[in-house]
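The complex appears here without one of its protein chains, the remainder shown in place.
Chain nomenclature is as follows: A, B, C, D, E, F and G, assigned in order of appearance, with residue numbering initiated at 1 for each chain independently.
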Amino acid sequence: MSEKILMKGNEALAEAAIRAGCIRFFGYPITPQTELAAYMAKRLPKIEGGVYLQAESEVSAINMVLGSAASGARAMTSSSSPGISLKAEGISYIAGSDLPCLIVNVQRAGPGLGGIQPSQADYWVSTRGVGHGGARLLVFAPNSVQEVIDLVFDAFELAEKYRIPAMILSDGLLGQMMEPVVFPDRAPVLLEKPWAANGHRDKRNKNIINSLYLQASELEEKVRQRELRYREIEEKHSKASEYMMDDAEYAVVSYGATSRVAGSAIDAAREKGIRVGLIRPVTLWPFPSKQIFEKSKNLKGILAVEMSSGQMVDDVRLAVNGNCPVNFFGRTGGIIPTPMEILSEIEKMSKGDIK
Amino acid sequence: MSEKILMKGNEALAEAAIRAGCIRFFGYPITPQTELAAYMAKRLPKIEGGVYLQAESEVSAINMVLGSAASGARAMTSSSSPGISLKAEGISYIAGSDLPCLIVNVQRAGPGLGGIQPSQADYWVSTRGVGHGGARLLVFAPNSVQEVIDLVFDAFELAEKYRIPAMILSDGLLGQMMEPVVFPDRAPVLLEKPWAANGHRDKRNKNIINSLYLQASELEEKVRQRELRYREIEEKHSKASEYMMDDAEYAVVSYGATSRVAGSAIDAAREKGIRVGLIRPVTLWPFPSKQIFEKSKNLKGILAVEMSSGQMVDDVRLAVNGNCPVNFFGRTGGIIPTPMEILSEIEKMSKGDIK
Amino acid sequence: MKTVFQKPRSLSDTPTHYCPGCTHGIVHRLVAEAIDELGIEGRTIGIAPVGCSVSAYNYFNNDMVQAPHGRAPAVATGIKRSVKDSVVFTYQGDGDLAAIGTAETVHAATRGENITVIFINNAIYGMTGGQMAPTTLEGQVTQTTPYGRDASIAGNPIRVSEMLATLDGPGYIERVAVDSPAHVRAAKKAIKKAFETQIKGKGFSLIEVISTCPTNWGLSPGDAMVWLRENMIPHYPLGVFVDWEKEENDG
Amino acid sequence: MKTVFQKPRSLSDTPTHYCPGCTHGIVHRLVAEAIDELGIEGRTIGIAPVGCSVSAYNYFNNDMVQAPHGRAPAVATGIKRSVKDSVVFTYQGDGDLAAIGTAETVHAATRGENITVIFINNAIYGMTGGQMAPTTLEGQVTQTTPYGRDASIAGNPIRVSEMLATLDGPGYIERVAVDSPAHVRAAKKAIKKAFETQIKGKGFSLIEVISTCPTNWGLSPGDAMVWLRENMIPHYPLGVFVDWEKEENDG
Amino acid sequence: MAKGRVVIDERLCKGCSLCVINCPMGVLELDSSKLNEKGYNPATPVNADKCTGCAICALMCPDVAITVERGDN
Amino acid sequence: MAKGRVVIDERLCKGCSLCVINCPMGVLELDSSKLNEKGYNPATPVNADKCTGCAICALMCPDVAITVERGDN
Amino acid sequence: MVKNIIFAGFGGQGVLFAGKVTAYAGLSQGYEVSWLPSYGPEMRGGTANCSVVIADRPIGSPLVINPDVLIAMNKPSFEKFAPLVASGGIIIYDSSLIDSKCDRDDIEIYDINATELSQSENLKGLSNMILLGKAMKVVGILKDKSIEEGLVKSVPPRKSELLKHNMRAIELGKNN
Partner (left out) sequence: MVKNIIFAGFGGQGVLFAGKVTAYAGLSQGYEVSWLPSYGPEMRGGTANCSVVIADRPIGSPLVINPDVLIAMNKPSFEKFAPLVASGGIIIYDSSLIDSKCDRDDIEIYDINATELSQSENLKGLSNMILLGKAMKVVGILKDKSIEEGLVKSVPPRKSELLKHNMRAIELGKNN
């Protein structure tokens, strides 16, 4: 299919996952991700070996993913913010069991039941490890329906290479909007999984998938090994795209749906002669800290823009480490910032009205 | 009772909560917090109105707390790391419904099932809002059984004043150890709760406890109001204690059980002539950023020490904002660092072997 | 002329957000009537679920608490245990009560938690746009069973009342429907009895109300009533499953 | 002399960590014997729960996965659906299966998920040091019911097999005990039949094994067996609750 | 004169027809000439004289849009 | 000569007495003079000649510590 | 060129569909396009709207706040969005259902009695297409052929017999 078709972010994500070789889907309905599951429910029963299962809850769904992943399958689940909270324990187990899988969070506004409009207020839970014990997820933040597709492939492949769970951090805007997309001619890279618990068939020793280590020293060693992989991932796989950064004196840092609005604001600011560019983290963990650090040396100021009260801005500040002032602008509750609002913040920054 | 008695951290916490007027306890067993629930199970049935209920799960327990708190009662639950993950959604709802309550996390090593030995690897989930939507908890980190008692009172009172959930972030070490304690003669401060859903008795309009706001603008306003309270809390209620900081060239930043070990290391380092002191955050959120920022201006280096792969160190770096190098030392898996290890890190730092 | 039918006092004036012909509205009214007749509004606390009735807190005049999806019985338990003389009810859909909330439902029931559960079984997830519910019938087409529910893949529908009736805690369990005037009257009686069960301290009470979701069933409200009658009631037979009164008389 | 009894092949050589006289060990062996006799070790995947049997992955020779507390049936579902010819069993305690895992249990059962559940009912939370379980008997003293379980506060014990038998998905459900040689033999037969149920694709199978926890009951292993017989079996009657074979013959 | 009288609050009516279908006397119809604020055709009594005041319509109305009076005179 | 023979792996035995209690022939006792590595008094046949090889002891042993042989000779 | 468009009306009036046809039409002319619905609990009788952006460069926000073009199918939508139309923008509304006035003089306002027309012309439920036809004529970016292509892409194959009715409705809109 090389013709461009219009697709919703949610549906494109589902189709991309199938093309990336993931035919095991376990979910539980929640707005605004429902189209993703509905798409899977239509497609998977028609595919040999395809499993679409609506679990009784998010807790159950993530544990089905745990089982499916433990057996060596490419497996995924999708949900939205409150549902991701319920998956926290399971995700921590998946991470602690060194299993790869894909978790999609089509974020909505919180906390609590909140609302169903777009949000980016799950940045912290996503990047600081959803659940206890400090494990990490690979977190991808596409900003267009096309990029959703591309990152789904990356997510599965890196997840399996490093045996860690991956997350696509989407939001209601990206999930619900339609854009023209082309599905790439990309054959999924499938690794051998000699560790999988799928029956030893009298051909190998038994495999155990487990996260329990009652001996503290053993557990520490497990954690250490994992941290080494984390360091490697941080080294190799952080990603950010830049726009108008070559001569920039100021930068907006923004990801996902919000970064599109920020892009419009930057165009408007440039028209007013402000030398501002955009740094858009594509991976949220690993966060593109080095890139931002390097850039920040030559900047007069940074404006982080999020649909939250300020979460990614922590990582920006950590990256910048005092090199230049870091400002923040955010909208919450499901409100999408407008280009004009962002422009006005950029203007304030360039005039020195905010530090 | 002014005689000193020996008490386990878990039991002292339970007794303190009762004395602080909390006689509604909803829990689910998990090591290493079991003594807390067992203590409650013994005491509460003997108290008029006392409710001890073992729920069918952590998910249920936190929602019982939600109900009890919604009705205006002082309510609490306690658990350990995996159980806290399961409470994530409920905690986000409690925060989103502006309800006060106390959540105790007697941390154990993770991720996943992990181990049952002490850990501080739940710093992120605790301080970045356990659950979706970016809400905050007041997080208290005692480092002695006596301080456990004192902070329980503070926790309830601040939680109710600001209508936000509070957490005591304990760990297996603090929970299991016995130390001499005295219970203070402190009468609990009990505020009126005109918002409570306990039956309008035909005397007032109905009360609604809720976290749903389908209108994004309404939800944003709710979030904004809450953020204002957060700012006030950050302004007024962050707390850290200092040890040997007056002439310090270097500082260790460490909290909870780990800070005790760090204290011993500092004594040893002082004997070797190294001018190092300890800054111990007592509240983790609000984090004592200002205090650390001010101190950091005159320091040559900071060493953050945690029982984790490095979590609080983020907040230290954010506070320091580049003023001086921030180093990290941590043990994981349930291993408690020794004074010697920490001393050796302090020495490295003072020799410039680590930046 | 004398007014023989008007809005019950404990129902608020706020117009509901329900779709035309949705039976949630009928059941709301029945609950309010029961509260009125028992004169308990002042000490009643209701729990709204997550589901189409999520905003039920706007429609009742008693105090209300909105619970996370499936957790209404746990929230109700927290309240009931903390406010001794309260009358506490939850109002929950089939997804809320019988899928994600299964554990909370079963355990509130087995504890004999002295609360009243109004259980709206409409065989669908209404609010999220029509996905399979635990009570969706075999063969029923939903957004997530686009080829009809195949029990061998998607599982069998649960009969909640029958399942809970095996437990020792419930005091009253009845399944009713709201597809006809006679059934609505019976439903009203059942709901009132459930509240009385609670007031008398006889344990957990649950009324399963076989209901419609015209929107997601893709039927007109009238046709939905017929579909309910012809398809749901045969699988979910109406009747009393637990009755403390009968047990006391028998025992 | 001929060896008439030895360690089954699918049990590993690792000594268990169970307390002296704990019946977990007996049931482990019975499961391994069934696997041996059916010749399915190579395609069997077992799920260890959270509970005293958390380390079961060390004791069986087939592939094993350790599940979060209560979620073994969901984990099993994920595996079973992904590896078509696998034989999947969970091994769960009463806290794991009937408290925190209630929803997963009920829904695996109603789905007729083609897995086998070995359910160890010892009326206590063994691993965490003896708290009340959902199956703790009335009056039973535990760490969290120090004055004896009072049903009016702590709720009534659940009869899991009876409850699940109301669902359409289960193919085989039996309650057995391991307090005497005769009961152990019957338990073995039941466990084997449960695996056969799965192999034949007849749906969800569950064997509830009435078991002891000498340590937390505060009894010697021998006395624990007597206590089981005198207290637990009367409340949890042994027997077959669902049998696909009987249904096929009857129907 | 009719024994009963129904008053329909058009603001609340969603035009679901449940009252129309269930009225034993055929008193009610949707008024297709009207559209209320929410965009529905509200129910209205077209055979008001036949109304017995049995309140079945109100019993079935999900939106409490109907008030019923009965004349004992 | 006895019809049966039991071999008890003392390493595995936890001294629970279930074999002792259930042996119909009174063949077994705990050996209170011995303490194995784990600190238990292991079971041991004290009336070996009475053993019928019925394997009931092994059936009840939670620790698979018992192997049973039966002589068909 | 960037055209920010809002289609708004009651749920069930086909505003989302009209938006999709427009987006596909833009796509077939080689433009960048995006389509974003209002979403929420799906309940009949609620209002629905969608944002469509057609541009010759990458699209920033797919959410339209100040539309260049507003197609309004009911009164609440007209009242909500008319004040938000960008200066120099255009409103097309269904005069069968909307009697409100808008006294802005910085925008162009067109009306068409789409619902009546759809009923009289035996095109029930296609007032959305009538309005779309009118709008496309007034705005003048999309070619007839593109709209037809947009329709073909938007109508599921199993319903292709509806195509010609849709086309007829669009024609009707263009010519009234």
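Assume a contact is a pair of C-beta atoms (placed from the backbone, for glycine too) under 8 Å apart; a residue touches a chain by one contact, two chains touch by 3 or more.
It should be emphasised that the depicted structure is a prediction, and the values quoted were computed from it without experimental measurement.
K.L.:
Just to verify: which one of B:Gly67, B:Gly129, B:Gly172 or B:Gly199 makes contact with the chain not shown?
P.N.:
The one listed residue touching the chain not shown is B:Gly172.
K.L.:
For the chain not shown, which residue from D:Gly129, D:Pro181 or D:Gly222 touches it across the whole complex?
P.N.:
The one listed residue touching the chain not shown is D:Gly129.
K.L.:
Quick one: say which of B:Val261, B:Ile292 or B:Val305 touches the chain that got left out.
P.N.:
B:Val261
K.L.:
Which one touches the absent chain: B:Leu86, B:Ile116, B:Val252 or B:Val316?
P.N.:
Looking across B:Leu86, B:Ile116, B:Val252 or B:Val316, the contact with the absent chain belongs to B:Ile116.
K.L.:
State which residues belonging to chain B touch the missing partner chain.
P.N.:
Missing-chain contacts on chain B: residues 4-6, 31-32, 116, 172-173, 176-180, 260-261, 263-265, 267, 336, 338-339.
Going forward, only the chains that are shown with their structure count from here on.
K.L.:
Ignoring chain D, which chains remain connected to each other?
P.N.:
Minus chain D, contact groups: A, B, C, E, G | F.
K.L.:
Upon optimal superposition of chain A on chain B over Cα atoms, what rotation angle is obtained, reported to the nearest 5 degrees?
P.N.:
Between chain A and chain B the superposing rotation measures out at 180 degrees.
K.L.:
Go ahead and note the Å separation of the Cα centroids belonging to chain A and chain G.
P.N.:
The answer is 34 Å.
K.L.:
Distance-wise, how many Å sit between the C-alpha centres of chain C and chain F, to the nearest whole number?
P.N.:
So the centroids are 59 Å from each other.
K.L.:
Got the chain D residues that touch at least 2 other chains?
P.N.:
Touching at least two other chains: 54, 66, 68, 99-100, 102-103, 106-107, 134, 154.
K.L.:
Give the residues of chain G touching no fewer than two other chains, as numbers and ranges.
P.N.:
Residues 40-41, 45 of chain G touch two or more partner chains.
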